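Only a portion of the chains appears, each positioned as in the full assembly.
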Amino acid sequence: MIRAGVVGATGYAGAELVRLLSGHSGAELTVLTSRQFAGTRFDHVYPAMSGIVTLVCEEISIERLANQCDVIFTALPHKIPMKIAPELIRCNKKVIDLSADFRFNDASIYEATYQPHTSKELCAEAVYGLCEIYRENIKTARLIGNPGCYPTSALLPLIPLVRQNMIMTETIIIDAKSGVSGAGRSLSMTSQYCEVDESFKAYKVAGHRHNPEIDMVLSREAGKTAGVTFVPHLVPMSRGMLTTIYATLSDQVKADDVGECLSLFYSNHPFVRLADGGRMPDTRHVSHTNYCDIGFKVDEQRNRIILISAIDNLVKGAAGQAVQNMNILFGLDETSGLMQTPFAV
Amino acid sequence: MIRAGVVGATGYAGAELVRLLSGHSGAELTVLTSRQFAGTRFDHVYPAMSGIVTLVCEEISIERLANQCDVIFTALPHKIPMKIAPELIRCNKKVIDLSADFRFNDASIYEATYQPHTSKELCAEAVYGLCEIYRENIKTARLIGNPGCYPTSALLPLIPLVRQNMIMTETIIIDAKSGVSGAGRSLSMTSQYCEVDESFKAYKVAGHRHNPEIDMVLSREAGKTAGVTFVPHLVPMSRGMLTTIYATLSDQVKADDVGECLSLFYSNHPFVRLADGGRMPDTRHVSHTNYCDIGFKVDEQRNRIILISAIDNLVKGAAGQAVQNMNILFGLDETSGLMQTPFAV
């Protein structure tokens, strides 16, 4: 049994980790930390899990985490993980960080986007945990930078095509839509029910921090600087993310080529499902699952491809991918603990 | 492996059965029927389960059900099951009927509420599948009348108190609230998004068909005619049912007595959770689970108890309880296939 600790267990991503790990046959939750709820039983914070997750939340203690855990998930706002991770790595622990702190190998991009970085050497070593793309690197990593939700939803459909030069990267536009849980559990006016209900809006237009993250990965994959226009929107629903991507196809590339490229690429990846029969992805279809559903359509007249992906922002976009990373890191079946049958309704 | 068939698999209760059974380690789905979608793969009707439930829906064939299944769940509107069940019973199959057809041992009450019954002899034999209450009878049944969602939510908190004469049955008032999925998947103006959104209303006030069902069971338990006032309401949400019950306490009965009675009664029932610490049940806490959460408060000045229960109308109120009945019928652990960790969000 892998002994797992969750640092920041009472935020939405942390609680989703707790849900997934508590039902994982190969893992055992040993430590949950929460600044706000230290001393309180986890199921008193989340009564849905009443009687199921009865661990008491603790303050962060590196010593205790190192003693009790084989892997530590840090589900905290950025800035804190860069202080904790190095100490845990030093104790020979595996760390899967859900913040942005270790997603950029080049710390200068991180610093331009976020703030000064105090663990630059670990940045260079950390592996970007986009499982379907970097599975081989993940296997031997000590530290995983778990991808952001928007980047996950955008990169999974894009990378196979970028690798095959099927699209013109300078034309990529990403119009993404997310449920409210993506904003986390902290109190905020923009997350209040009466402000969200019957409201649809864009935010951080062409200024979201996930934009440089997407650019970084796409540039690496394209072998040249790639910059996208990225506009996120907020949907009046709790969970789910739908991302609509526009790009001009390279010369001679047809719809069938795109379909074959994606099919081939994802043929042995159980969490990516390609929509067929004209069906398009829907956030309901992936709700509370680790799936990424992908569909596409070519606008023939304008030689533009429209790629659409759907994920659950808290699962494939956060906690689920983190558990998938753990499975890969520890040599378990990649799907362990992640295969609950999706809901019809 | 128990071979299970679902008749009416593409309605909401049927699809929920498919979800639960597809993840059940002791059961195997062998036949799914659907009049509307015969010939279509189940996951084409419910793309959420794409690649997971690939069975093709069929027309109903008694022969095929009898050959391929050990247990048949009938998730159809009332009237049809009373025709199918006798034939399946004759073939020595276990039948768990989710309609009202076999909930009334006394067919005359059924007929007064619904319509003429063509299998009265089976009514007398059928066991009312309220698992926590009639577990012993269920074990040896051939035919289970799976309880209605409202009766389940009302009877679980009431029966322990009625058995102990703790409340005055003639004072019982049941104010129940249900999510929209309770109305099923058939097209209906009252289920259209724009009619439901931001709408809360009562319906079938003191005239709902679950009223006689509740009365029948309570009368049996009270040993005298018991009739309740029952008012259902529709909540703008997909799933979940919260039931608020009012009754006058019998002489000398105090809040502590009620608490002890419920605790004792449900001590070995894993799906009933008693809310403690002043916490009250919430439909979110039981969403997509087989739990029934129960809380209560005594209005001391008026000597009235307020009992509150929360269930998921499609799980404990339909498909989940049906699977629980299957588990009991076949001697499996009562919780098999029903213990996914609840969601935090």
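Note that the chains are named A and B in the order they appear, and that numbering of residues resets to 1 at the start of each chain.
Keep in mind that, in the parts below, a residue touches a chain if its C-beta (ideal position, glycine included) is under 8 Å from a C-beta of that chain, and two chains touch if they have at least 3 such contacts.
Only a predicted model underlies this, so the values are computations on that prediction, with no experimental measurement involved.
Novice: Counting all identical protein chains, and not just the 2 shown, how many does the complete complex contain?
Specialist: The whole assembly in this structure file has 4 copies of the sequence.
Rule of thumb we're sticking to: only the chains that are shown with their structure count from here on.
Novice: Cα centroid separation between chain A and chain B, in whole Å?
Specialist: Between these chains, centre-to-centre, one finds 37 Å.
Novice: Given the complex with chain B, which residues does chain A contribute to the contact?
Specialist: Per the touch definition, chain A meets chain B at residues 12, 15-16, 18-20, 22-23, 44, 46-53, 181, 197-198, 238-239, 273, 275, 277, 279, 282, 284-289, 293, 314, 340-345.
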